[in-house]
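Mind having a look at this structure? Questions to follow.
Missing here is one protein chain; the remaining ones are kept as they sit in the complex.
The block that comes next holds subunit A.
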Amino acid sequence: MLIPHPLLGLRDAQEFTYLGDARLIDRPDGMAEGAEAAFAEYVYLRDNPAGVHRELWFHEQGDRSWLIVTRDTVTHEILGAELARNVALAANGGEA
């Protein structure tokens, strides 16, 4: 597989380490009310779609960027890749 790194272009998937569902970037606040239930869901529950899936890949043998790769789990077609940091910043209301 080839992954279109937003900074480095097409890179072989062998350079990356896979983590999983991109929702892992939405970590609950451990000090908030009801944190235990929120964490139980965060840690253990994942969607496992047959189709489009956003997932985290780490460019371990490269520039050490975490990417969010959008991949079709049925065809393995890669529909896009973004820097996870930019996505997280945008989600937190910061600047990408």
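Note that in this section a contact is a pair of C-beta atoms (placed from the backbone, for glycine too) under 8 Å apart; a residue touches a chain by one contact, two chains touch by 3 or more; residues count from 1.
In the analysis below, contacts and distances are computed from a predicted model.
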Choices "ABC transporter permease subunit", "Sarcosine oxidase subunit alpha family protein", "Sulfurtransferase TusA family protein" or "Homoserine O-succinyltransferase" - which one is the UniProt name of the chain not shown: "Sarcosine oxidase subunit alpha family protein"
Note that subunit A touches the absent chain at residues 1-2, 12, 17, 19, 24-25, 27, 29-31, 35-36, 39-40, 42-44, 56, 58, 60, 64-66, 75-78, 83-85, 88-89, 92, 94
